[in-house]
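Heads up: the structure comes next, in structure tokens.
Note that one protein chain of the assembly has been removed; the remaining protein chains are unaltered in position.
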């Protein structure tokens, strides 16, 4: 993919991640949403594509002054919304427009990253944020595939939140889909039946002790100081998380 | 290696892979051959070097307008041939010439990537595609170590192909050395005694089902839709693969 891009345009490549879990739309949607809005104006290429080679469409999403290129499976839409939220709110830069990239025949049916999406990213980079819509391969995509990260259910009366693990990060921290605002003013919280302290960060408990905290993504995170939260809480991506307080 | 290169020339570095299997000439020869021909003119540095510190030679391979730098163990030659095949066929760019890089004493005998090959890559990058042959360290290498990827045996009469697994990719897809043309017009194929459907891509079978397909490398690939082919077929790199049809 890098070779194809550099053959077609002279640009600076920045690797954002090498190790997103394979084929996992939820993990990719989460991590890209957390990371890409911090970048300056760019073309972002992300190919999480279990449907490669089938009749799924290719998409170019314009979010403010960013372009996102990938399969039309919705995985880029949470990022597009986050880019708009992180922007300055001006009308010039707060629209999300989705386009189809019409790719025709391809050399392979199993590696569209190389054969479809890298050339598309190079082409929209070369033509630019406005003019790319004039490319012959580009047309509006009125009905893009939607995708939402799963949302928790909160019951203030029973003081219970039921959510799930979105991802486990490299450190073993368990990142849930439950908003960290829930932990405000709590000293402890019960996670799937086990009570742990609510802490501002990892090292405010002793080594190898468990905690709940608000992660940098503003969600509830379950962790162990200098250890692995996933092992201590016996949780992995997709698992149910019930918090009570 | 990056520090050494950037200390000696001002260039753009592009990471091609971080995770080639260690010490594995076959895997490196395969992946580099699949990837590097897609790049524009460049100096490619690849150090797969189980013989580091012994009397094996250092090589600079010129293939068309690309330069390949690494140990003289032949691992770069399949890539050189693929670069020529991918080129425009003009006589100006279809020659492969191999040179020795004469490196003398080195600070270490266990890290020639840092001490020999990074400086060599920087030097040939700085002097360029033609002038590098005037460098004092460079001389023709008339007898480079050869290396060929293993080839399968095909018996059209008994309708049997016996090959091997070249590599297993990150997704668990089993990439064989058997040409994908074999699968043309077949609806199913028997792999080491078990029959699986021949499919255009992964997602044309149901989730977690097995298939044989023609990968982006144009070889037969054994896979599982959203699962791991290596586990389902119980195959790893180097294993024998017998296809019958």
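Residue numbering begins at 1 within each chain, and the chains themselves are lettered A and B in the order written.
Assume a residue touches a chain if its C-beta (ideal position, glycine included) is under 8 Å from a C-beta of that chain, and two chains touch if they have at least 3 such contacts.
Keep in mind that what you see is a predicted model, and the values were worked out from it rather than measured.
Checked against the full complex, the one of A:144, A:163 or A:215 touching the unshown chain is A:215.
For the options B:111, B:147, B:171 or B:245, the residue in contact with the chain missing from this view is B:111. Counting the whole complex, the residues of chain B in touch with the unshown chain are 2-4, 6-7, 12-13, 15, 18, 22-23, 50-54, 107-111, 114-115. Where chain A meets the omitted chain, the residues involved are 12, 14-16, 18-19, 35-40, 170-171, 200-204, 213-216, 221, 225-226.
The working rule: only the chains that are shown with their structure count from here on.
A straight line joining the Cα centres of chain A and chain B is 32 Å long.
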